[in-house]
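Omission of a single protein chain aside, the complex is shown with its protein chains in their original locations.
Order as written gives the chain letters A and B; numbering starts at 1 within each chain.
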Amino acid sequence: MTRAGWIRLLVIVAMIGALELACRLNFIDHRVMIPPSQMATALITMLASGQLNDDIVRTLGVIAIAVALSVVFGFALGLIIHALPRLRAALDPFFATYYAVPVFIFYPVMIAIFGLSLVPIVLMGVATAIVAMIIATLNGLDRIPRVLTKVARVHRMGRLATALQLQLPAAAPYLFTGVKLSVSYAFIAVIAAEFILAPAGLGRDIANAYADFNNRRMYALMLLVLLIATVVNAGLHAWDLRWAKRRGARPS
Amino acid sequence: MTAMRRAIDTTIIVIAVVLIWQGLARWVGDTALPGPAPTFSYMTHFVPSARFAENAAATATAFALALLLAYGLGLAIGVWMGAQRLSGEVGEPILITLYSLPKITLYPVILLIFGLTLSGKVVFGAIHGILPVALLTMAAIRNIPLVYLKSARTLRLSPWQAIWNVLLPATIPEVLAGLRIGFTVTLLGVLLAEMFASKDGLGFLIINAMTLLQTKEMITIAVVLFSFAAVANAILLWIEHRLHRRV
Partner (left out) sequence: MHGDVHAQFAGVTRVYPGAGGHAPVHALGPINVDLHKGEFFAVVGPSGCGKSTFLEVLAGLQQPTVGTVTFEGRAVAGEVPDGVGVVFQEDASFPWLTVWGNAAFGLQRQGTAPAEVRRRVDDALAFMGLKDFAKAYPSQLSGGMRQRVCIARTLVLQPRLILLDEPFGALDAQTRLLMGDEVLKLWRTTGATVLLITHALDEAAMLADRVGAMSARPGRFIEIIETHWPRDRDSTIVAEPTFGEITGRLWERLRGESLKALGHSGQPPAAALAAE
């Protein structure tokens, strides 16, 4: 590990330690926060008892569905939009604005239309993630080196072979970045949707525990959600870096 | 001429969206989703009403304060991490990790600390905004081409002259991009806070409308917020592009 890596670890450990100490010494009221060690033990007990299994499966399942829909349709839409330059020029201002507007504010409208079920949650996940995938697809297709079409002709490759053997691998790193963002965005949107209003799920659990003044449960669940998100994001990020490094950041 | 055609194309898309909305409204029924025409007529008398104004003011106050906090702290952290190489290396991955976390899970903690107050909303909004501002400011400072600093020294500029005439103009476009993203996510943070638990604000109003099945009101608020965010973003983007062209 690098020097900065060690210092980072030290900083994080020190921060957790300080929090632990502040809670134990009652600098922080136990009605506000419980010591991190208690969060961890509460989480382990809850996980061991299996009481969280349904909600974990449910939330992660919803996220997985939202990501799968976003990636598949985002890629397909990206291909179509890329093939129609005029449509693309017309859509550009919308793409530039999309992540600047609080799309999430539409969640209550979705509930009004589809009722309080999984559908509005999945839709919020897709609505948040799909545009990142479309933009990444367009970006990847833009960056396929023009010389590859010549190479394809030198090797007398057909359209399909060119697409699968040259264009797709050339665009793949950018597509993967789209997948990474889709996962991250869908995660945030699904948890937020559950938090605001949902029949069940990890986000809802935290909100319920808050409403019941059950701090042990609330903090344990919070820790769980943040841990899952961190591990997933870090894993995707590391993979992304490895790909980007192998593929090499090329000029133009 | 191409700009004209592009404007026409964009208008066509807006019209298409309105038509899809109309079609959806027909399909799911007027109570679940009112069509564009009834919504716009509702908008004309709801937006000028006192109830809307009060809640919009509450959101605006929280948002303005949150933005101030996010910009102040974000810029300070960004400058520090950009100027001090080691703190940047230590801090950057932490900030990136925090940036991609579902921060809504932390809102109960803020509620436990601040209760249902303005401060809670402000802090929660600011938490969202600090991260992109800090990250992009740091990147802006780190990305200053070395040759600029060398030029500043060969021109025998004083430290203040170097900051004012070289460093600031070189970093401003990227810093501004951070401020623009910070604007967006701070607004989202404030609205999420209001949607989850609040006594006032547009986020509160939209959830309230949902429980009362006031779909026209929900869509009106969403459209107003969309328009506000889109226009603000367009202005900030325009400034950014102008500065980019100059640098």
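Just so we're on the same page, contacts are C-beta pairs under 8 Å (C-beta built on N, C-alpha and C of every residue); 3 or more make two chains touch, one makes a residue touch a chain.
Just so you know, these numbers come straight off a predicted model, no measurement behind them.
Here is the thing to keep in mind: the chain we left out touches A in the whole complex. Summary of contacts with the chain left out: across A:R3, A:R24, A:R86 or A:K245, the touching residue is A:K245.
Of the listed residues A:A170, A:A200 or A:A234, the one in contact with the hidden chain in the full complex is A:A170.
Chain A residues in contact with the hidden partner, per the touch definition given at the top, are 145-148, 150-151, 153-157, 161, 165-166, 169-170, 172, 245-250.
Rule of thumb we're sticking to: only the chains that are shown with their structure count from here on.
Chain B has its Cα centroid 19 Å from the Cα centroid of chain A.
Chain B contributes residues 6, 9-10, 12-13, 24, 28, 32-33, 86, 89-91, 93-94, 96-97, 100-109, 111-113, 180, 183-184, 187-188, 191-192, 195-196, 203, 206-207, 209-210, 213, 215, 218-219, 221-222, 225-226, 229-230, 232-234, 237 to its touches with chain A in the complex. Residues of chain A that touch chain B in their complex: 2-4, 7-8, 11-12, 31-33, 86-87, 89-91, 93-94, 96-97, 99-102, 104-109, 111-113, 184, 187-188, 191-192, 195-197, 203, 206-207, 210, 215, 218, 222, 225-226, 229-230, 233-234, 237.
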